[in-house]
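Chains shown are a subset, placed as in the full complex.
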């Protein structure tokens, strides 16, 4: 930082030469110079940089959220960093607009130089999935065998290591399960809520009986019964356990209760940040799905029905992962179990009070 | 336009009072005043306005593209109006960011006032699908029976009428089929291209035999044979006819040839606009799919696994239409049949010449 030219300050700080010296288009090396290969390379390098940033944010979030007691002051950085990941995922999706300026013919022209290189080999992308909570058993395989068999030993080890560390799904589940307000003193949210829900169904049945008759009444009562069964499936611990065993629910029973509690009473001061966190994680989940979908459409445009780079099944595989690789669908399923606000049980004064700030409590 | 106050000019021109007087939130009328119902209403009203604009553009495009001989001067407005539809579809998708600021609980709070009203009843949206080329037989049904059985007679009639008029898929197919350059004088693109493709496979076989042996050679030769079969399926008219009968191709054989021709020789002056048109239609198709996907994710967030408004199956139905209601996948499939530029047959001088402008021909 002494007598170096000023330029070097900027260049040194950002390692500009190292970054800008890392593009080696093979069609150019082969003397064919396909113009669009440069875009293809830089596009994917930018992806790897964004992937690194996402992992950097997730690591910090996981460290804070995995604490036995999450520091209340940590909710702000957790939301900031996850919110940043959300913005980055939007960039990943939007960037495809640039790549789609490439005519498919151009891709065919330099594709033969790619050898077996393939986006499926991005270790960082696999790590993001794992850090978010995608389980090995849930992964579709590109070919057969293990999903990571075409990665090298170092990358495989990194993923296996990540699988043993906390991931966002488990950290979230653990944190939710510890929500104190769901059972506080004599207050038990779950039984209060069940009473309200069953009361709602009783009202519906009474209204149907009063207004309808015959076949129409019968159909309506059956519809109400089906609606009630859905709720019973979450109110009953055994049914939830079965659902979990069969892979229909991944959230633990306690976490499920807490996430509904947070969703319903989201305006209570102590629940505002937790609610925003649930929303932010749904955004991450939806954006990852949107990126996968958009990416699959782009691949379809570039390679049609052909095999993908690296011999993969290309489009078909990618499109299949859009739904099967989703991680937080349980949070989306929560809305199934909401009832109108006017039917909700009020929070007891002594529970609500504990959710406010020290300062206001004094007043 | 005489002595009215200036304000009335703006208000009269845009019918501001009529537009701003059209929001009647039912929860407000019922005295419950759910804040977010206003957004829900205005959001869908904006959708209907954009739908009207898309139909307005499509009608103009279809009129021009359905002519026996498309006026060359029409290619510019065709591309402008379809390009505008592309931009509108982007707005439709992006607008969901606004709706997703609504907590699912708010939706539950005013949903009971919606009765059987449902987005499935948007006649304009159905008309867009039909005008683009979605066929009745390809439609998923929300419930059972005909897809439009929950529309009123007027809307049903409008859709049935649209089904008898030109749609974008058929107009495109017809226009492509008439491309003169594919067979011009003694030149026949299809046989030239077939020769080039088979030459490529012969080279691959020779290279494999020279470099490999035993099991590896056998596998490689089988892979090459599979690749060749894919091409044979389009070179052979009968195979294409079977594929069409089975619904694997919708483009006619002539249109398929022309679209490949345009894709390959896209830089010839007379092909520049046609190539841009193919790309633009792929953009429309991809954006409609993206909108459907995004919309389905939003519905999942708002209603979970529950039934949709109007009693529909909601999320599941919407997600299923994402792929099944796509119309122009044939254009995406074209990339399957591209080969590297260095192997492409050159256009004969006399064919190429006819693709240039009068003016330059003089020089």
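Chains here go by letter, A and B, matching the order in which they are written, and residues are numbered from 1 within each.
The definition used in the following text is that a residue touches a chain if its C-beta (ideal position, glycine included) is under 8 Å from a C-beta of that chain, and two chains touch if they have at least 3 such contacts.
Model, not experiment: these values are computed from the prediction.
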If 2 of the identical subunits are displayed, how many subunits does the entire complex have according to this structure file? 4
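By definition in this document, only the chains that are shown with their structure count from here on.
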Would you mind pulling out the distance in Å between where the CA atoms of chain A average out and where those of chain B do? 29
Chain B - residues contacting chain A, complex: 32, 103-105, 107-109, 112, 230, 263-264, 266, 282, 286, 289-290, 293-294, 297, 300-306, 319, 323, 329, 332-342
